[in-house]
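Yeah, one chain of the complex is gone here, protein chain that is, but the others are all in their spots.
Now for chain A:
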């Protein structure tokens, strides 16, 4: 009431009426305001980034930050802050670093889709405090690349799996389903750890040897076992996530690549591809059908139903660690067992 009264107060000197105000001056004023604001922003930026160097530096040296999904920091020591875009790479990094690292995976929920994930401010903060980042690349997690670009840091090591294994954008991004690439990434993570923390190099070598020869042994054996018994068997799949695995297992993928790509990328498959796959299932050209249960579109569900009706064994894989807390090798071995059982049922051996 009082405020309203004040506003209604008649003014002694009125401003120039509407038409006589020069808009040029107005707009020039706008430019001046903008210039002033930009200058302010730039100056705060320079102080801000100086501050940030200190804070990110301190965070990598200490054990703080966001609570991680795996690995336990060795209290007080030099713990390497590792941020993995997805938990399958995070699981490897945690096991290879032991107590020397603290790993946070941005995608650690089976319900989150890494393709079209929208990062939160918390994710950006986590990335900003990382000493080592692991992203899949190959256009799979472009959001992670953006977060890294927005927080440049000379102290940080960025591991891009696509760049490491030489797969360009547009190629098959599901490198964690390629047994050969998994071993390449394991080697590189250990090498990066040794560069970042040379004092513990011997520890990292020991951790890697244990991991490769003991921890990962069931996985390596499962891959080799299927390859030895069933190489060359024609299979069908729902999407391109199965392709690197089929290659690693020596199985022959009959499903057209265009269909596998469309389902993986969330675009519509063509009618021609669908007709071809229907025929492959009805004629039992494929011996086993493997699908990603985290991305079962209506087309895929239809094919699963058709395959079961035709008596073709069906096996499942998932995009990310399932259940959420599983280790990479437990998850993969369970899936490989499922595929081996399906192959055994189909071929009767």
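For this structure, a couple of remarks:
Throughout what follows, contacts are C-beta pairs under 8 Å (C-beta built on N, C-alpha and C of every residue); 3 or more make two chains touch, one makes a residue touch a chain; residues count from 1.
The rule is simple: contacts and distances are computed from a predicted model.
Taking the options "Zinc/manganese transport system permease protein", "Glycolate oxidase iron-sulfur subunit", "Monosaccharide ABC transporter membrane protein (CUT2 family)" or "Pyruvate dehydrogenase E1 component beta subunit" in turn, only "Zinc/manganese transport system permease protein" matches the UniProt protein name of the chain that is not displayed. Among A:141, A:181 or A:273, the one in contact with the hidden chain is A:141.
Considering the whole complex, the residue from A:92, A:112, A:128 or A:165 that touches the absent chain is A:128. Within the entire complex, the positions of chain A that touch the omitted partner chain are 4-10, 15, 18-19, 21-24, 26-31, 33-35, 37-38, 41-42, 44-45, 47-49, 51-52, 54-55, 58-59, 61-62, 64-66, 115-116, 118-125, 128-129, 139-143, 146-147, 149-152, 169-170, 173, 261, 264-268.
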